[in-house]
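In this view, the complex is presented without one of its protein chains, the others remaining in place.
Per-chain residue numbering starts at 1, and chain names A, B and C are given in the order in which the chains are listed.
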Amino acid sequence: MLVVMEAGARPEEIEAVVRHIERIGLRAHTIPGAQRTAIGITGNRGAVDPAVIENFSGVKEVIPVSHSYKLVSREAKPDDSIINVGGVDVGGNGIIVVGGPCAVESYDQTRTIAERIKRGGGQLFRGGAYKPRTSPYSFQGLEEKGLEILARVREEFDLPIVTEAIDHESLALVDQYADCIQIGARNMQNFSLLKAAGRARKPVLLKRGMSATLDELLLSAEYIMSEGNYNVMLCERGVRTFSDHTRNTVDLSIVPAVKRISHLPILVDPSHGTGKRNKVVPMSRASIAVGADGVLVEVHHKPEEALSDGPQALLPDTFDQLVREVDAIARVLGRALQPALAAS
Amino acid sequence: MLVVMEAGARPEEIEAVVRHIERIGLRAHTIPGAQRTAIGITGNRGAVDPAVIENFSGVKEVIPVSHSYKLVSREAKPDDSIINVGGVDVGGNGIIVVGGPCAVESYDQTRTIAERIKRGGGQLFRGGAYKPRTSPYSFQGLEEKGLEILARVREEFDLPIVTEAIDHESLALVDQYADCIQIGARNMQNFSLLKAAGRARKPVLLKRGMSATLDELLLSAEYIMSEGNYNVMLCERGVRTFSDHTRNTVDLSIVPAVKRISHLPILVDPSHGTGKRNKVVPMSRASIAVGADGVLVEVHHKPEEALSDGPQALLPDTFDQLVREVDAIARVLGRALQPALAAS
Amino acid sequence: MLVVMEAGARPEEIEAVVRHIERIGLRAHTIPGAQRTAIGITGNRGAVDPAVIENFSGVKEVIPVSHSYKLVSREAKPDDSIINVGGVDVGGNGIIVVGGPCAVESYDQTRTIAERIKRGGGQLFRGGAYKPRTSPYSFQGLEEKGLEILARVREEFDLPIVTEAIDHESLALVDQYADCIQIGARNMQNFSLLKAAGRARKPVLLKRGMSATLDELLLSAEYIMSEGNYNVMLCERGVRTFSDHTRNTVDLSIVPAVKRISHLPILVDPSHGTGKRNKVVPMSRASIAVGADGVLVEVHHKPEEALSDGPQALLPDTFDQLVREVDAIARVLGRALQPALAAS
Partner (left out) sequence: MLVVMEAGARPEEIEAVVRHIERIGLRAHTIPGAQRTAIGITGNRGAVDPAVIENFSGVKEVIPVSHSYKLVSREAKPDDSIINVGGVDVGGNGIIVVGGPCAVESYDQTRTIAERIKRGGGQLFRGGAYKPRTSPYSFQGLEEKGLEILARVREEFDLPIVTEAIDHESLALVDQYADCIQIGARNMQNFSLLKAAGRARKPVLLKRGMSATLDELLLSAEYIMSEGNYNVMLCERGVRTFSDHTRNTVDLSIVPAVKRISHLPILVDPSHGTGKRNKVVPMSRASIAVGADGVLVEVHHKPEEALSDGPQALLPDTFDQLVREVDAIARVLGRALQPALAAS
């Protein structure tokens, strides 16, 4: 259930509604918007009588919500959410490019690539310290040492860090070292991890599962938000189909579909989505053309030596071209690449 | 097997190779290119001795082809094919927009929409006279009467016509009335129909089947070309997956994949691909951004009254916006919308 | 719309209803059942007034049908259809095994295999004279010569013949030479061919398309029945999914799903469904255990020399084992293998 407050509702009116909801054993989620504040009500125990809440001062309307996502929906918050990731805005009128290696392999490798991402015009840096790998015998990441490398590189280049957490333990560390917690496709329905991400302080980048529907993706975001972390960004990274010319099938039409029913930003990851270097630039252009808020791509200066996913990593020069092209496409839609943070 | 002729090979040298191939019971397909001519050899009976053919005057190289498509491949013809559809070039540096109703319903409806397609900047007109419908009790099209309407409208607006053939009988009529024969997704592996299309005079627009791989799509194009009709255009129209927020899942990465291994043009049909009006403009922009040679969209002036597929048809005003946006996107890639034919 | 006649309705009462339906420009399909006769009404033009028909003598009830299939549904005919294929009953309490090579290659090959099918306990013989092949350069079948071989072998062994038609021309010949017309997966939505099959005299075996839903399969059967041929059998042969350990994914749960809503028999083809010889026997057992009316398997005495699909063909000895095992499974369900026709 959603409580929509009047445009001019005073803080103490909002507070009174929240207190009432909590008193009857439910959770209240205050969602401030440009025009008005909404309050989402969640919780299993008991029902709410809309008539009681409609009587509170400053309440405009009480909306019963039929589908199971509430906080992610545009009914709860009509205007686009803009998420601040270490000083960079994601969503809104700007678009962003997140670049970096699949895995953090060493300080030198990470620094070399970060320098090229910054110079090429990327806003955020990505790199895996914890790698979910299909085989137990594949390289699993440098773990905390990888996070330390990322944090050091961030200081040097003023590039906020996005990196994946794979369980409660790594989540706590990622929350501490990085600027954005990535939940990978394989963990999109690891509900215990989603709840923990909902109690973290940093924004969350939630990747679509390999066979997740739009509803399931939104409900996984709802898990995070229902615990109190409203800074959620979605990411399309391809779904699994019979089609075998790319590793996954990138489902770009989910971008306008998300924009219609949710206020959350959505990025696209064409590197994992296609698994093929030569598809990354065209699919990045297409992602921005369809309305995504940015792209997430893998870059490696020596892809043939990469410890994981080399064949899909771009060379730094191709990254530069990608940034120029997505900016040009964004301008056709009245948007533009966000400026990167000034080096400190 | 492919015979690649020297850049300066003379017509009589080419002719000599062709005669030899035919003498040993095989078919020769002469494929002229900008730089050089190639000759594809097809046929089941017997093997060819490469050494014999390499001895012919003017022959540069004989390439055994390992995958089963030959004539569609860039090995056979390195430069992009440009297909002339009633005076409009498809492929090459220009992009095109094909618009029109799902089904031809009446002269008035068709004329009204064609007038808007022409005015809005579309190069080709589409409309079904033969409709493959899932249920035997749904409207199946006006058949030959529909073709007459299309032909009449073409004369009025100088809009070449693309329309679907569903069997040998309708193919003969479409070949006679229209400018381009469409083979629909459900018939992509109707090999008997493909062969008949290979013997027709008009270019063929071949749509990808709902669960066709890239290889299967190319092999279906090969069926048409192996019968002698080299004017084939491909069309991505969405594949069937678990993803349920659109009717099909548009697999845009097939566009750069086709461009890499084939010289044939490829269009995208976001109307059937998504089945939702509000996804057609964003997916059209993405199609051009990814490198497609054009888009095919459904337009209806009264979509709520359309006899088939109303919910996915654009209103004419939205069509105008679509043409402007895809042209702007094309210009980022150094391409541009083809000029429409001048009204006669 | 369905008209259900009283249990004791007289032929002239049924005839009167049929005449009325035809007089108002629609088609009447008389569907005799064990208990009562139903009359399906199909056609595009105009609506029927149920009240008028309810007034006819002998009419028990008029049922508006909401989903688009009518004649295939159990509402139209509550008891299972039993289809007579050249003297062998398909459906009902017996189960059948259809065996034979993927393609008819020669009289000797066909005769050798047929002899083993008969001896092993198979009821029907299958073998392709027209082969829909993905590549234009693959063996396409012996065509009419293949049909002649099949007919000759039928006479020798009293094994009725099931073979595929791929277009109008081959359909006419298959209807003449064989006992059952197979429509393959790739043609499941070749509606022009389905209509032609609906006008043929022989029963039709309709295979599920590679990405067809249950509804689409039933509607394709409805196409055939709506033209007047009520002798339709369905066949599950695997659908296309991401799962790569078999060629297709056999969807056995469609068998009880079909049985619930349709009166038509359904077979399973585990040879094409899995594409792997060692999966054919276990999946045949499972097919009968789930309730199918029979299985269709490929058998070849020299699979390594087969001109098509060798890797999935069973050796004759394994065929014998398969027949024994499916019979034993059928007996658990109170069914049993049909006796084969006595050799003449």
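Observations on the structure shown:
Methods note: a residue touches a chain if its C-beta (ideal position, glycine included) is under 8 Å from a C-beta of that chain, and two chains touch if they have at least 3 such contacts.
Worth saying up front: this structure is predicted, and the values here are computed from it rather than measured.
Residue-wise, the contact with the chain that is not shown comes from A:S226, picked out of A:S226, A:S243 or A:S308.
In the complete assembly, the contact with the undisplayed chain comes from C:K279, out of C:K77, C:R116, C:R154 or C:K279.
Touch with the chain omitted from the figure is made, among A:R133, A:R152, A:H301 or A:R331, by A:R133. Contact with the chain not shown here comes from a single listed residue; of C:I149, C:V239 or C:L296, that residue is C:V239.
Remark: the residues of subunit A touching the chain excluded from display are 42-44, 68-69, 132-139, 166-170, 186-187, 189-193, 195, 210-211, 215-216, 219, 222-223, 226, 240. As for the chain not pictured, it touches subunit C at residues 211, 213-214, 239, 241-246, 249-257, 260, 273-274, 278-279, 282-283, 285-291, 325, 328-329, 332-333. One chain of the complex is left out; on subunit B, the residues touching it are 240-242.
Simple rule for what comes next: only the chains that are shown with their structure count from here on.
Among the remaining chains, A is positioned farthest from subunit B, on the basis of C-alpha centroids. Interface residue usage between subunit B and subunit C, two copies of one sequence, is largely shared: over half of the residue numbers at the contact are used by both copies. In whole angstrom, the spacing between the mean C-alpha positions of subunit B and subunit C is 35. Looking at subunit C, one finds that residues 240 touch two or more other chains.
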